[in-house]
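See below for the structure under consideration.
What you see is the complex with one protein chain gone and the rest in place.
To keep things simple, chains are lettered A, B and C as they appear, and every chain counts its residues starting from 1.
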C-alpha cells in the first residue's frame, strides 16, 4: 500500500485521497482519457494488496480446506478461517459461528428466506420490505411468499427517497414474520434510520434482516449495536472479490435453521438413513468454498481497517456533498434521491437525454457511471422514470473525479442540443 | 505457458509432463522437500496463466457485468460471457443457454434437486443414487426427499468399487424421478459405465444427472454424446478458481424450471405484484456473479484445450497404471478401489497405520495426499473402514511423484514398526 | 489512445442528426389497434422496453407498423426507422434487413463480396452504423429488429438482446 498514515484530522482527506494509487485499475486511460470510476456501487475496484494476496495464495498455499492433513491444506485452512476471524471483527459479530460465507448478498438473503422463513411461513403471514429495495431484497421474498402463501408488504417512500417511518411502523403487526430492508439504498443513496426501525421491530418480536451491501464499504458497521438478526453483504462492493459474500446471523437463529444446501463440509456424518449436520457456521457452507475469495476479502478488510472506517465515512461524506453541490450547478439536472441522510450515491437525470445515452457520452470521456434501473425497478416506477444515471463514490474518488463528471455532462448537452 | 507442443504420440508423455513448470505452486519445497502434490482430486493447482489472467482482469477490466454501458463494464461482460462460450465448447453443450454458472458442483446439484425435482416430487417417488457418491451428490437428495416425502434409493457397489449394473437397472422403475450418479468416483477412481446406464434410464424416461467433478479434469466430456440431462462440475478441480462451477442442463428442462434464487440479473422486470424472469441461462444466475471466477475458468479451459483432453487422458492413464503397480510392490498395502475402468485416483491403506498418521508422515517428506473419508462416508462404511489415504493424479504429476510417494511409505513403516 | 477530436467525431457519428431527429420525433409512434402481430423488446441493460405492432396481410406483406414504449435515443430511432422502412415490405424482405443490420452492426465481415450490396440495401439504416464503435450499444440499435423477428416468427416470449 502506498498511502501514508497521518494523524491529525486536517490530513484525513489527503491520506484517504492518496489511496487511489493503491488501485491499479484507476491508473489507466479509457477511450483516451484518464479513467474516472464512479461506479463503485455496482462493483468496486480492488487494491493491489487484494489482487496480490489472492495470486500469492494460489502460487503457494492453495489446497482444499478443512479435511486435509498436509501442509498446503493446513495453510489454506488457516488463511480461509483467519479471514473469517477478521471479517467477524470488522462487523463486530459476537462469534465466528455467526459469520457464514456465501457467494454474495443475493445468496445471503435467499438463504434467510429459504432456511429461516420458508419452514414456518404460512398463509396470513407477511414479509415487510420497503419500496427502495434492490431486486435482491425483493425477489427472494416474492419467491418464498409464492411458495408458502404469505404476503409481501411494501413500506412507502417519499419524494426525497426516504422511507416513511410512521407508515412503516404502523405496518409492523403480529403477522409480520420478517422485516427486510436496505441499510443504504443503492439507487438513491438513502441511509435508512435502521436503529429506530429495529427498536420498533424488536419490541414487537419481529426479526430484521439488513441488506448491507451499500453500507459496509462506506461506514463503520457494528451488527451487535445495530441489534439486527441478519446482516448481508458482498465482497465485490467492498474492494474484495466477486463470488464472495457474508451472511451474519444471530447464533440462536442459525442454530435452529435447517441447512440451505447439502454437500461436503456441512455434515458431520452421512448415512443413507440420516445425516448429522456440522456445527455453525459450517452447516451453511456446503461444498468446497470460495477459498481464494475469502482470502481476498480478508485482505480487503485489513486494508479498510488500516484506513479506518470512520475516516473513510468522513471523507466520503464531504465528497458526496461536493458532488451534489457541483451537480446542482448544471443546467437541466434533476437529482433523484435527496434524502437527508445519504451515503456515496447520487442518481440524476439531465434534460431529456436518456440515461443510457448519457452513459455512453460520459464513457467516451473516460467517466464511468452506471445508467438504468440499478436493479431497483420499483424505485424507477415510483418516480415514473425508466432509469437514472448514477455516480457512486468510494474511498479512492476525489474532487477531480467530480469535476470531470460535471465537465462531461456539458459535452453531453452540446451533442444533444444540435 | 512453457510447454512445447509436439506432434507424434511418443512425445505426448514428454509434452504433458512439461506442463508441470506452468504451475507455480509445484515448484516449492514443503517441509524441506520438493512438493509432491497428489491431492488434485480435492483441489487442483492453477497454471500461471489462470492466476495471471485473473489478476490482469482485476487490474484492468473489472466492473459489474450485464447492466453497464461504460467501457470497463463492457469489457467485463465480454470476458465473462466469452468464458461461457468456451466452456460450452469444452463440454460440447448445444447452446450457451444450457451453461449455467454456479459456485461449484455442490450448488449445481442442489439447484437441480430444488428447482427440477422439488416442485413435482411427492410421496412414492424415488431418487436413485449409487453407493459410491460424494456427499454433495447424496445430501441434496436427502434434503429434497425430506421436504417432499420421496424416497432415496441407493444402487449397490461390489468389492472392487464398481456399480452393480444389473441391480441398478432393475431399480429403474417408473417411480424413479431422477438418477444422479458420479461420472468418476472421487474416493475410488471408478469410471462409471454412464453411456450404458443413461441408455437404460432414457428408455424409461428417467432423467439423469451426472456429477462430473472428477471427470472433467481428466478426460474429454461431451454432454451431447453422453445424452445426460444435467452435468455438474467445479472450476477448482480443473485448474481454475474456487467458488466457481457449472451446471449444464438440457434447455427444455431449464426452460421449465423455476428459478433457484431470486435477485439481480435473473429478472427482466420486477414489480411488487409479479416479476418476469430473464432468459436462460440468466434465470439461474441471481446476483452479481463470480466474474473473476468465470474469467479464470475460461483461462483454465483454454489451457486444457491447448494440451488436448485426449492426450491428457492417455498420459494420466499410463501414470495411474504406474502408480497402482508401484503401490502393489509395497509390503502391507491394501488398495481400495480396483475397478476395471478407473481414472486418476488410488485409495489405499498401509498395515494398520491410520490414514491420518500416514498423511502426516508423508507430508513431512513433502508428499501431499488426502486422508480420511473423502466426503464419501458410505463408501468407507461399505469397506468397514474409517478412511483411506488417497493419492490422486493430474496432468502435472509424473513418475518421480509416484516414486517419492512409495519411498515415503517406507519411512512410515519404519516409524510405526519401532 | 484516441484524441479528443476523435472522441467527438465518434459521438457525433453515433448521434447523427437523422438519429436525433427520429429519437425526438419518432414516426409511427402509438398503438396499432388492428395489429396481427406484436412483440415486446426488452433490453435489460438499460431498461429499454418497446412494444412493436404489425399488420401483416394474407400475402405476408406488412401493411402497417407502429411502436410504443421508452428507450434511449438509439433504440427509439432504430424502431422509428424500422417502421418507416418495413411498411409495404414482404416479411421475407423485412427479415433480410434484420439480418443485414445485425451482421453489419456486430462488425462481422460478410465472407463474399456482397459487402457493397449490403450497404446499399441498408439505406437509411446506415445512419445506425455509428454504433459499431460502441459495442455496448449494438443491442439498442437492434432491439426493435429482434422484436420484429419475434413477431414474424410469432414467438411468445419478449425478445431480449441478451
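Just a few scattered comments:
Note that in this section contacts are C-beta pairs under 8 Å (C-beta built on N, C-alpha and C of every residue); 3 or more make two chains touch, one makes a residue touch a chain.
Model, not experiment: these values are computed from the prediction.
Looking at the complete complex, one finds that the omitted chain is in touch with A, B.
Within the whole complex, the absent chain has one touching residue among A:158, A:279 or A:352, and that is A:279. Touching the missing chain, out of A:85, A:269 or A:352, is residue A:269. Considering the full assembly, B:354 is the residue among B:311, B:354, B:399 or B:413 that touches the omitted chain. Even with one chain removed from view, subunit A keeps its contact list with that chain: residues 66-70, 73-74, 77-78, 267-269, 276, 278-279, 282.
Along subunit B, the points of touch with the absent chain fall at residues 29, 31-33, 353-357, 359-361, 364-365, 371-373, 377, 380, 386-387, 411, 415-416, 418.
Rule of thumb we're sticking to: only the chains that are shown with their structure count from here on.
If you average the Cα atoms of subunit B and of subunit C, the two centres end up 44 Å apart. The set of subunit C residues touching two or more other chains comprises 45-46, 136-137.
For subunit B, the set of residues touching two or more other chains reads 67-70, 73, 267, 269.
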